[in-house]
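In this view, the complex is presented without one of its protein chains, the others remaining in place.
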Amino acid sequence: MIDQIKLDENLVAQAKAHGASIASDVLAFVQGHTTVAVERTICRLLGIDGVNQVYAPYANVLVEHLKEWGLLSIGAAYFIAAAHLETKMSPQEIAEAVDQGQLQLGSFALPPGVTASDVLAPYINQSLKKIAEQRAKREEKIAAEPKKDRPLIYCIVATGNIYEDITQSVAAARQGADIIAVIRTTGQSLLDYVPYGATTEGFGGTYATQENFRLMRQALDQVGEELGRYIRLTNYCSGLCMPEIAAMGALERLDMMLNDALYGILFRDINMQRTLIDQHFSRQINAVAGIIINTGEDNYLTTADAVEEAHTVIASQILNEQLALAAGLPSEQMGLGHAFEIDPNVQGGFVLELAHALLSRSLFPQAPLKYMPPTKFMTGNIFKGQSQNTMFNIASYLTGQNIHLLGMLTEAIHTPFMSDRALSIENALMVFTSMAGLAEELEIKSGGKIEKRAQLVLEKALELLEEIDQNKLFHALEKGVFADISRSSQGGKGLDGVAKKDERYENPFSQIWS
Amino acid sequence: MIDQIKLDENLVAQAKAHGASIASDVLAFVQGHTTVAVERTICRLLGIDGVNQVYAPYANVLVEHLKEWGLLSIGAAYFIAAAHLETKMSPQEIAEAVDQGQLQLGSFALPPGVTASDVLAPYINQSLKKIAEQRAKREEKIAAEPKKDRPLIYCIVATGNIYEDITQSVAAARQGADIIAVIRTTGQSLLDYVPYGATTEGFGGTYATQENFRLMRQALDQVGEELGRYIRLTNYCSGLCMPEIAAMGALERLDMMLNDALYGILFRDINMQRTLIDQHFSRQINAVAGIIINTGEDNYLTTADAVEEAHTVIASQILNEQLALAAGLPSEQMGLGHAFEIDPNVQGGFVLELAHALLSRSLFPQAPLKYMPPTKFMTGNIFKGQSQNTMFNIASYLTGQNIHLLGMLTEAIHTPFMSDRALSIENALMVFTSMAGLAEELEIKSGGKIEKRAQLVLEKALELLEEIDQNKLFHALEKGVFADISRSSQGGKGLDGVAKKDERYENPFSQIWS
Amino acid sequence: MQDKNFIKPYGDTLNDGKIQISFTLPLDAGAKAQAAASQIMEKLGLEDIVIAQEQSLSPGFTFYVAYGSFKAAIDLDTIVVLENEQKALTIEETDELIKRELGRKLTVIGASTGTDAHTVGIDAIMNRKGFNGRFGLERYDMLITHNLGSQVLNETLLQKAVQENADVILVSQTVTQKDIHIHNLTELIEMAEAEGLRDKMVFICGGARITHELAKELGYDAGFGSGKYADDVATFMVKELIRRKESNF
Partner (left out) sequence: MQDKNFIKPYGDTLNDGKIQISFTLPLDAGAKAQAAASQIMEKLGLEDIVIAQEQSLSPGFTFYVAYGSFKAAIDLDTIVVLENEQKALTIEETDELIKRELGRKLTVIGASTGTDAHTVGIDAIMNRKGFNGRFGLERYDMLITHNLGSQVLNETLLQKAVQENADVILVSQTVTQKDIHIHNLTELIEMAEAEGLRDKMVFICGGARITHELAKELGYDAGFGSGKYADDVATFMVKELIRRKESNF
């Protein structure tokens, strides 16, 4: 059996311990703070939906109002509860009234001893119930479908138009895709609000909106019924609205969410305090909703070298793992990321890829790993691209990966056409069919290059984690340990949306889930 | 190390013993006969070249003349020697005189005790010298080039025009091809003469002519110098002129020749007596010229099923091996054929392919095996074709094959364009580079499916060889044991060119090489 | 373009017209060859041209991969479905039809002709077991079949046809390089015409690169390419023989 590799258990334990120590540091910081995004998420989970006349979401309207009046640190739940107690208005009515200038939330206060959780219990429970129902529905559908002894085929759609996305997704499902990810339009992650309604105008992707989630979920459920399979849906809870999108996904039964503790900091220049607070609440939501997170370690290798920086992927996986555990997200929901990004012209590169893939596989035996295809060394030569992807499909299959992000032969050219996806699915299914059973027939040479390489990368990851643990994560990010990118803890976008929690502060949901 | 597999040595020995017994039967028959092609070959090796006014090769003119006068069974060497002794004319002059109706060979006879070999010694030695020189030149060039730790990339050219073929071949060599095979025009194998001169009008291939050989050899030597590599040249010595082409190849320094004991019988409906006699002499020539033969077992799998009929490939390889040994051709020159022809939609088909490839590899450890790419299940979907070929490249590399016939993505459409070949070479080189060293890192599970499959196929091959041995080869071919094709020993083309040897008969070359 | 009967190629948005192209130019890679590549894309009538890849194959030859949008549109209303594209009858239906309308068994002679040694195609049509699960003509009760195999001379094929009093001739051609199939197929029809056989028999050809249009152009009654099986051929030939019989009255 090839999908196992011997690791030095002592090294593994040390690396994970450093990860846990870093995560507990982060947690301590996170627990003392909130953000506008967290507060908007609470609003949404209390049932505040819709947009006002200038298309501002009511959740934003309410939270902006708090921020304007310097009340952010006390939190939305507190004021909604207080206003509700006094006016008997629902959270939605309260938000609309705020929008109309009819309410000033600062004028309300909770009587001593009364908590927002108590006051808002009916609203809270309604959301919890809806999330639980969606989770149960997913579990039921998955239990009913035939099990697959191979990676799940994950395809992206990125037309920018939700209706074209649906056409593409349904076709992909019929061709054999197991998971559909609707890629987000460029720029959405920097918006400090979630757009509303069905959208048809994105660039390099489609807006993540609750209505778009609903439309796609419906279409996939329908084609899934027809095919006797459950088609999983993925979107991105990253960027300045990370936890809000987590909430929307939980309500609309998304199955996976791109959610990385560091991605926004590194690749979108979002402030690190903001991101780390947001990701914690997002993961609590994902955890309860049974949503698998997909982390973004693959991104490192699009700028840094996949051989030299292999250990940063491993270190980051451990960080993501430990931060996820800190948020109550179990291993079974950790789609930790890695990627097949070694230059295909590197002599013996495939051997290294196998070592890396097996290292991830063995470090996180319970986790549904997400394996990303070649992107950096894809070229306009789509024929060569097709064979690069074949090699990737083989590596993924042999090493027992779980979430197999399909490489597209046109990666270097455009977001996928329907035919690109079909050709790529055909490629993967052919490999999975023809190579069925191969992993069981092969064994890795004990003490050979593959084991040695895995050991080396693990050692280097441990060193890096040690260093981060010593210097603290914020400082390490300032030094630029990941993807050759350095970020300052006071720089980046969204820092003004961070607030230190007041002692009156309450997040009823986090309380339940902690 | 993956390119080894455990075989039951006892089964191997039995199978080879049956092969040897079948071959010795064939040899007994062959030794009592000659054919027009063998006689023409003797003419050519005695220096008879060129064509007459109606473009008939002088070798044909002379041998037709003998046939007309019922002298075939005494052989060309005898009469040329006799005429030479009397007229002092060179073999070429004799042939020309016969063409002009100026000589009647039947009127000459050798004095008792005088052999053709003695009389013609200067002419014989001249050919032998030329062949030896060409062989030495090849060996020198190969010794000077860097060794390759991977299969040699074998590409076909098939434009029908020798000059376009050269353009294509030179480009392919630059792209990384190690071996160029000039595919023959459809129909040439049924011609009972070898066309003359440079040709530009073939269909699905280019005429095999001595001049075409020379032109291509020159072009490849030139580009090879430039690249610091030796580019090998291949053609077909099969069909009704099998041994003549062997001779031409020996003189023009071809490096490999398609030459199968059964191919012509099965796939061209050439009479089996004729083919078996011709192949023996061909192989003697190939042997002395240091030319690697390529056998055609792959062809079986284009009509028969690759899983069910895998054992016929093995049985035929053993037959080809034993017949080659009987002709003095060493294992190092046996490019025994097999093919990657299992439907890519067969569950676990790749595992079977590995078993088959390893079985061939292990049965003939010294032989430079020729591995053929997918053809039957190639479709007009060139993108899928590219990944089928990637899987083939991997199988070939992992199992340590030697002569790697490159699959073309356009296999189901047309003979290769320059770009098809370039894309295929790129595909193979990428696999060989990226997977370098992988075979050493993997081991085959002992007692697993791969070993069991190899054992099963070997058992079935043994059974078949037993049956052929019992019934004799002619009879087995009548029963249709290969490729679902049956042929009668009295049917097919070219039987009228076979003659039983007279006691005066002499083949000076065969005598030297036996 | 709004008319539902006009269509364009589809990339990821309706009517985006996206097409993928690749070709080699007999030029060295570089600015000049790139410009020539773009000109080719323009002459193909494409817009939004993307030259995605330029790759030297050898001095003097450069390979391009490109994408573009097809400007024109196809009017579906102008498309006529060909006579050999009718729905195939089952074996029973065909046998029944022959019995009813022609009242006798039909004789079919097939071969892979000229120097062509490919038999899998003609066997797929004629042999009992057929291909891809579609049975061959040998399985029809009302057909007498003779499969002459491969490398059959046109002369031999016609001789046999006369000898057996054939109703239908089936010719397979697989090798098409330098248009050898056109040469072979034309020769057969010319020989048949010379011998006065052309109208006495139904002439059908087939092969991976044969289309119905090509067959008609060459003077055949029909042509069948890949994805066509015995039932398609049987349906056509029987209907054609019935049509001929009827038009003779």
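A, B and C label the chains in the order they appear, each numbered from 1.
Operating definition for what follows: contacts are C-beta pairs under 8 Å (C-beta built on N, C-alpha and C of every residue); 3 or more make two chains touch, one makes a residue touch a chain.
Because the structure is a prediction, the values reported are computed rather than measured.
**Q** Out of B:Thr415, B:Ser434 or B:Asn507, which is the one that touches the chain we can't see?
**A** The single option touching the absent chain is B:Thr415.
**Q** Would you mind spotting which of B:Thr34, B:Ser73, B:Gln134 or B:Gln168 touches the chain that isn't drawn?
**A** From the options B:Thr34, B:Ser73, B:Gln134 or B:Gln168, the contact with the absent chain belongs to B:Gln168.
**Q** Out of C:Ala72, C:Val162 or C:Ala194, which is the one that touches the chain we can't see?
**A** In the full complex, the listed residue that touches the missing chain is C:Ala72.
**Q** Among A:Ala412, A:Leu438, A:Leu462 or A:Ala499, which one is in touch with the chain left out?
**A** A:Ala412
**Q** Just name the one of A:Gly204, A:Gly328, A:Gly348 or A:Gly448 that touches the chain not displayed here.
**A** Of the listed residues, the one touching the omitted chain is A:Gly204.
**Q** Going by the touch rule given at the top, which residues of subunit B touch the chain that is not shown?
**A** Answer for subunit B: residues 158-159, 161, 164, 168, 379-383, 410, 412-419 touch the chain left out.
**Q** In the complete complex, the non-displayed chain touches which residues of subunit A?
**A** With respect to the unshown chain, the touching residues of subunit A are 158, 160, 170-171, 174-175, 186-187, 190, 201-205, 267-269, 302-303, 380, 412, 414-415, 417-419, 422-423.
**Q** Residue-wise, where is subunit C in contact with the chain that is not depicted?
**A** Contact residues on subunit C toward the absent chain are 7-11, 14, 18-27, 31-32, 35-36, 39-40, 43-46, 50, 54, 61, 70, 72, 74, 76, 78-82, 85, 209, 227.
As a convention for this text, only the chains that are shown with their structure count from here on.
**Q** If you average the Cα atoms of subunit A and of subunit C to get two centres, how far apart are those centres in Å?
**A** 52
**Q** I'd like to verify one number: the distance from the centre of subunit B to the centre of subunit C, where each centre is the average of its C-alpha atoms, in whole angstrom.
**A** 34
**Q** Measuring centre to centre with CA averages, how many angstrom lie between subunit A and subunit B?
**A** Chain centroid spacing, subunit A to subunit B, equals 59 Å.
**Q** Residues of subunit B that contact two or more other chains, please.
**A** 423, in rising order.
**Q** Find every residue in subunit C that makes contact with two or more other chains and list them.
**A** Within subunit C, the residues that touch at least two other chains are 22, 55.
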